[in-house]
Structures are given as structure tokens and as C-alpha cells.
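Down below is the structure, laid out as C-alpha cells.
Only one protein chain is missing; all other protein chains are in place.
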Amino acid sequence: MTVRIGVIGTGAIGRDHARRINQVLGGAKIVALSDVNRASAEAARKDFAPDAMIFETGEALIDSPGVDAVLVTSWGATHEQYVLAVIAAGKPCFCEKPLATTAEGGKRIVDAEVAHGKRLVQVGFMRRYDAGYIALKQAVDSKIGAPIMVHAAHRNPAVPEQYVTPMAIHDTMIHEIDVLRWLLDDDYVSARVLFPRSSTRSHARLRDPQIVILETAKGTIIDVEIFVNCHYGYDIQCQVVGEDGIANLPDPMAISLRLDAKKQSEILTDWKDRFLASYDVELQDFINAAAKGTASGPSSWDGYVAAITSDACVAAQESEGAAISINLPDRPSLYN
Amino acid sequence: MTVRIGVIGTGAIGRDHARRINQVLGGAKIVALSDVNRASAEAARKDFAPDAMIFETGEALIDSPGVDAVLVTSWGATHEQYVLAVIAAGKPCFCEKPLATTAEGGKRIVDAEVAHGKRLVQVGFMRRYDAGYIALKQAVDSKIGAPIMVHAAHRNPAVPEQYVTPMAIHDTMIHEIDVLRWLLDDDYVSARVLFPRSSTRSHARLRDPQIVILETAKGTIIDVEIFVNCHYGYDIQCQVVGEDGIANLPDPMAISLRLDAKKQSEILTDWKDRFLASYDVELQDFINAAAKGTASGPSSWDGYVAAITSDACVAAQESEGAAISINLPDRPSLYN
Amino acid sequence: MTVRIGVIGTGAIGRDHARRINQVLGGAKIVALSDVNRASAEAARKDFAPDAMIFETGEALIDSPGVDAVLVTSWGATHEQYVLAVIAAGKPCFCEKPLATTAEGGKRIVDAEVAHGKRLVQVGFMRRYDAGYIALKQAVDSKIGAPIMVHAAHRNPAVPEQYVTPMAIHDTMIHEIDVLRWLLDDDYVSARVLFPRSSTRSHARLRDPQIVILETAKGTIIDVEIFVNCHYGYDIQCQVVGEDGIANLPDPMAISLRLDAKKQSEILTDWKDRFLASYDVELQDFINAAAKGTASGPSSWDGYVAAITSDACVAAQESEGAAISINLPDRPSLYN
Partner (left out) sequence: MTVRIGVIGTGAIGRDHARRINQVLGGAKIVALSDVNRASAEAARKDFAPDAMIFETGEALIDSPGVDAVLVTSWGATHEQYVLAVIAAGKPCFCEKPLATTAEGGKRIVDAEVAHGKRLVQVGFMRRYDAGYIALKQAVDSKIGAPIMVHAAHRNPAVPEQYVTPMAIHDTMIHEIDVLRWLLDDDYVSARVLFPRSSTRSHARLRDPQIVILETAKGTIIDVEIFVNCHYGYDIQCQVVGEDGIANLPDPMAISLRLDAKKQSEILTDWKDRFLASYDVELQDFINAAAKGTASGPSSWDGYVAAITSDACVAAQESEGAAISINLPDRPSLYN
């Protein structure tokens, strides 16, 4: 069976997923496209999906009987309404992050999916599909004993002027928030943020770097350095300290050179290159589950919890080092 | 357009390619299967290609108008006849190594393809599609100056009793023979083999390890350690020494642990895991070219040259360290 | 000129320094020994210093006109009295850590040295003499831009039952307290301690691991993981994040092996091996300065500041994550 997929939002990520599904992955086909800017949808059809039909609205696309499953890759503020509509239509839905722009929006989606009675939504937290994180999780689960601490870093060479302090949580740290929950199979109970002096490369509305400290229900402490003006490269580090030993996330493959009096290997500078392969894997996972009428991977619940945690972290940015509690509602059994 | 593919030979590698094409890759579909053991073809159909038709003979499969392109994954001794038949049918053909069991057989295929007038054959030298070798080639071409020496190693933890000295060339070194020609964009002019004392893990009919030394037309010297009883793991090393610096093939991704008083990371032990991802890439390349009625990647000419070089290396095994000349015929313009 | 050295306290470290001075280093000679246990001093004389005279008391040794300089390697609680006596005698003094068991004691020594008018005391913070830290300091000063954060770890495989929570500061973290001030050329303004759940290898009176967070006057934030039951080895990590890049303390030299399906290299398990070479360098520095009648390297002031900082860290252990201020007196000009 070929899963017939509609895409709502044909900006950069929507186009890229359309290309991926039609040219790289197996088992699915892009049959429908929609964008507030119709020319954008037409361009995507021309470039990647010649057989796709263009719909005037996302809602029309969602309701089309020729569409088996939907990708929501539109502007973030519209995610909630589309995801709710896809759930209402009983179709599998892949939604790029954020699932919703507020925790309340996330709750509405979770409630709708629970009411529906089976999983339909996969959130685009692609790191869970990265080969490095998967290998790290295997090591955490089997080699180093129960985890006690995590030391992580999320470094970006530079950000534009409009990037302000809370975005370090909502746009950057959000990936650590999700992937570390998954890695540790645990939930957060508090957040704390510490600010060293800011880098001279930062600006008035951005305190950068910052250290976010999360505590989990099992008592693990996680420190995450967020440094979005680190200058030297895009660099994701994750070290898990367990009772018996330590495991480190591998760096991306790079040729080791001996050149110019240095042993050297390249560090990426563009975040888009870092988890490139994992987008293929996450969408294949979506296709495979959609073929069975359901969804797997990061769930609505995960998206909702990430939103609650993000809000706590942003509150912690204003709390001068004091811990902000994170109180999660009970987890519906659908997500166990 | 979906490329309709027939597979001749449904042993391990044939099955795996069928799975890959139908479940992982885009743009093609397995429509036909054939095997001397019909039950094997039926099992492959059941497991990976429910819509495929089973043909009594490879020739019938090749000639079927419903088959656009053919994979030859049968027993090595039958490759030549099938590839010649696919060329005769004017269809793209992916042939697992060896292209033919003799250099003469390789020549017959080259001649047939040249007579046909455009490329139809891709030989299954998958290392050219490995992300590590591709990155190494970029470094060799752009970072370290013109290459002067290559130090390589091909190590396998153990081999069965029937593995004898010439197989270290035909089955093992064959991959270095192809990939280093491609890496250096060069041809070999001589081969030499040196034998240290054999490992105590070797046996009477296998001298192991051995050091194969190739000289190229441009004057590069390549030393390749072949050690198929190295015990510790499956390990492929390649270091290129250029005028300005040195580039090394990366090791496969592995989690770095601190455990049991050791910094440690795993080394693979099964050769099948080492270039796993490259099989996907090579077959996608085949599909993409086949959709245009042609072939790219490793050619018949490459397969033929590898056979000539292998023969020289085996002769060098008997020559007590003396150099054996490698004389290639002129390269047909089809392969430039 | 040969510096004639007396050693007060001939336990393990005193004996080892005596051996070092008489057998490894140049420019000095052990001429006097003293220990509360006279047999211990006699054993040291027999083993390492056959020409040394044995004194009944440390004070007598200090006052002997045949003694040019003094090593205080006795029980920690006696350090203050001996160092004050050596200052009173106007002789150079090398004192193992702690300089004094209280900050007040440190202040008395500083006051005495300031009154004397030139430096006489070197405190045994040997890490400043470690080749790795020296190279790291060069990189911090010249390569990576102004430091903003430090991520450090001090891990020990196991500790005895009598090791309790405050000792993680006084006996373990004390080295980071000194060496990071030196590395950053900065002073601390606050300390905070966070406790994850304790390792199952810990015991009732020891919360282990802990994360000590120091903030400096220049706004650098330092996190130090102290984990004295880490099981896997003795491991000192230090990463400095600067405006332009990152520098890491090198691991000790170790042979890289490929063995048993692992790339592996040994991690030390005994702290005594980690900074072995730096003891030679620190004592040679003491000898060289003592030959000129003065002292260099870690000063009384450094010892005093370390004591003040340690006290704040211990207070922070009881403060549930709140920051404890560190208020230093003005630095006497003698120590600029």
C-alpha cells in the first residue's frame, strides 16, 4: 500500500519533506499540497510532486478522501488548528515543532487524541531518530549503569538580531528538552537558569550563553549550556554520567587531517546539516505507522510536556537562579 | 516513473537488495524474481516482493517486456552470461562483484557494452558510495595536495578453513583495488606482495597477513595490509599522504565510553555491518540512472581492470617480493 | 649553591619529597628531618637522606642554622604553627595543603608574611605545575577569547567510609578551587551546590556526586562535578568555553589499542599517578626560588583564598541550591 500524503505549508521544511517522500523514501506519495501562498504550493508541485493536487485551504486538504495522512509544516501559530482538524478526520498527522504555541494548545491536542482513542500524531522531534542519539541511548540503557547526571551543550555560531533570550528555550533548548526525556526515560520536576556574563557577540535583548539546569523525577541533574553566539561552529554535545561509567554522544563523521601543523577535523557550522539523515528516518517511521492508520515516535504528549517544560525554563530565566517547579498532569494511558 | 526491476539470484544479497528496493528506496519496484532454486525465489517474493512474478530462468526474466532493469546477484560463475544477456536486451544491469570470474570474461562484457554504445552496467563496488570514502575523496582532491602514498589495512577477525591465500586478493583486497583507483583517479602499473611470518591463527593453505604494494601510473605507492585473522575486529583503514598533509578514512560512528578504567569505543566484528548504509546509496544511484536507461557508478571497465589487477596480485603472491607488471588495454572512450 | 632543606613530617608525602630532592632534582639537599614519630624520620634518613640530621621537634629543625629552607609535610592540623615559625625564622617554606585548617589560620600566615615583607611560602597546589594545565592556560590566554564558562569534573573511583560530604570540598574540590582561579586569573564571588540523587555506591554520610557552581568576579560560571564513587577511574576533566572557542585539558598519555573489538586506552585509577610529574616541577620551582631566599608559585594568599572559598562551598552544601556569597578581603600588594 502506498500512503497518500498531503502537505500543509510548502516553505523550506515542507518542500524538503515533499522531496524526501517522493524521491528518497519508500511507501508513500505526495498527492496534495496547500499553502497560504498558492504560488509556493505550485512551485513545490513543479519541483517535487508533479502529480499532487493543490488545495485552497489546509482544511480542504485534510478532508479530501484522496489524502491518507497529513504533514503540518505551516507557520507555527497555525499548527494547533490543523492538527486538531486532522485528528477530527481520523488521519495520521506529522506535525513539525512546535505542536502548539502554548501548553494549553498542546493540552487540547492531547485531549482530542485521547478522545479519538488511538495515536495519530507524531511531532517532529527528529533527534530521537539520529543514529548517534540512538546509539547513546543503547549505551545508557545497557553499559554505564543508572544515569545520575547529564552534561550537554547546544552551540550555534551566531543568531540574527531578532533572536531574544526566551528563544534560546523555545527554539533551541526545546530539542534537548525532548531528547533528554526520551534518552533518560524520565520527566522533569524543576528548572533553573544561570547566566554568566554575556558574550561580546550577543546583543542587548539576548543574554547568551546561559546554563539551564533540569532536575528529573528520578533525581538526575542535567546541565545544558546554550550558547548561540559561540562563533566556532554548530556543536551538539551530550555526556551521560552513570553509576558505572560515562557515555558521550558521537560527533558527526569528519575526516581527520594532519595539515598546517595541526591534527584537525571539521566542525559543522550550519544546524541544518547536523541531523540531516534523521529527517529521512523520522518520516519513514511516520509513513510506516501511517500505513497502519496510526502514529509512533514523539507523541502529542511529548509535545505538550515539552511546552510545559519550556514555559518553566523561560520563567526560570527571570528567577535569578532559583528553581522553578515543573508539574505535569497525569499521563494518559494512551501514551504509556 | 517507477523502474521495474528483476532480480536474478535470491540468495542473501539478492533478498537484501529486493527488500531495499521495495521497502527503503524510492523510484523502483521489484517485479520479477528468478533463482536456480525456485523455492528461494518464492520465499523472497513472500517476504519482500508480493507483486513479483517468478521466472524459470534468468534469461526469461531478462527478456520479459515488463522488466526495465536487472539485478544480477546469482552465483559468481554465472554473472558473465547474465550480464551479457542484459546488455543484449539493452537494459540497465546492476551486477554484484565479481563482474566475471576471469579478466577475459570482463573484457567480453566491456566489448559488448562498448558495441552497445552507452553504459548499461554498474558493478557492486559499494565502497565508492560510503560516506567516509566520499569525504576522504573530497579531502584528497582539495585539502592535502597531490597524493604520494597510501597506507591501508583490511582486517577481518577470522576466516573459515576454505579461505586460502589467493582469496585474500579475489575476495578481500578486491575492494581496495577498486576504491583506491577511484580515490586516486589513477591506474596501477605494478603489484608486489610481502609476507611476514603468518599468524598462529592462520592455517596451512593461508599465508596471513600479507602486505600488497601497488604502484600507480602517477607514481603513488600504496601499501595494503591484508590480515584476515586479526582477531580483534573488522577494521578498514586508509590514510592518504599528500604533498601538503594527510587525510584518514573515518572509523564508523561509535559511542565513546569511559568504563572499567578505559576510554573505549566499539569496533565492528562483522564485515556486513561496515558498509551497510552504502548499499542503499549505490542501489538508489542505480535506480536513478536506470530511470534514464543508463548506468553510472563503477563500470564494466572498472570491473575488468579490477580483475586484471587481482590476477597480477595473485601472481605477485608467488614472486617472493618481486614486482609484477600490470598492463592495461586502452580505455574505451565510453568510460572516460 | 645547594639549598639545604629540612623536612617536618616524614609520612608518605614527606618521604616522597625527600627522595625527590635527593635523587631526582638538582640544586638542593635534604639535611634535616623531624617527625613526631622519630622512627619514621629515621626510616626516611636510611632510605633517602643518609646525611640528614634528625631533630626532636619541628621548631628545632626550623631554627637550625644549617637549614636554609623547610618543607612542612606533617599532619594538616600542625601546618599553621610550623609555617608561622618558618616565616619567623625568615626562611623559605614549602607547605603541603592545607596551608591551615581554618580561614583564620590562613589569614594569620598571610599577615605574618606581609609583615615580613617578602614572599617565603609556597603552598603545595601541584596542579599549577602540570604540563596539561600549563598548556591549557596558554590556550585560554591566547587562543579561545575571553573565558565565559568552565565545565570541570573531578572523579575518583571510590572513597573510604570515613569520607563524608564536606570532604568533597576540603580534600577534593580544593584542587579545582585553586587551579581554576589561577587558570582564569580571577576570583570567586559565589558558590552553589546541587545534589542529584546519590550513587548507590555512596553511603549515608556522603552525598555523592555533587555539582559545585562557582561564579567569578569577571562573570565566568564554573560547574564542577565532584564524583568520588564514579567507579570507572580517576579522571580530571576541564573544559574552558571562551568567546571564540573551546579548550580542553588533555588526558594523560595512554597507548591507544585496538583489541577485543574495542578501540581502547587506559584511564588511571589511582590519583597518585595523575599529577606525578608535577611534584617534581613544583619542588624544583621551590628550590630555585629558595636559592634566592624567596618563594614563588601558589602563595599564602592563594592558600587563604582557597580556605575562604572552601568554607563557602561547604555552607552551600547545606543551602539547597542557593548561592552563598564569597567575600574576600583586599589582596595585599605582596601578592600582586
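When the chains are written out, they are named A, B and C in that same order, and each has its own residue count from 1.
We take it that a contact is a pair of C-beta atoms (placed from the backbone, for glycine too) under 8 Å apart; a residue touches a chain by one contact, two chains touch by 3 or more.
Predicted model only: the values in this text are computed from it and were never measured.
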Of B:D244, B:D273 or B:E318, the one touching the omitted chain in the full complex: B:D244
Absent-chain contact - pick from A:D235, A:E282 or A:D311: A:D235
Listed residues C:A135, C:A158 or C:A217, member touching the removed chain: C:A135
Residue of B:I54, B:A135, B:V164 or B:L194 in touch with the missing chain, whole complex considered: B:L194
Positions on chain C contacted by the hidden chain, ascending: 22-27, 131-132, 135-136, 138-139, 143-144, 244-250, 253-260, 284
Residues belonging to chain B that touch the chain removed from view: 145-146, 148-149, 151, 192, 194-197, 199-201, 209, 211, 213, 215, 218-221, 223, 225, 227, 230-232, 241, 243-246, 321-323
Missing-partner contacts on chain A, residue numbers: 157, 232-233, 235, 251, 254, 258-269
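The working rule: only the chains that are shown with their structure count from here on.
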Averaged-CA centre spacing for the pair chain C and chain B, given as whole angstrom: 59
For chain A, residues contacting two or more additional chains: 244-246
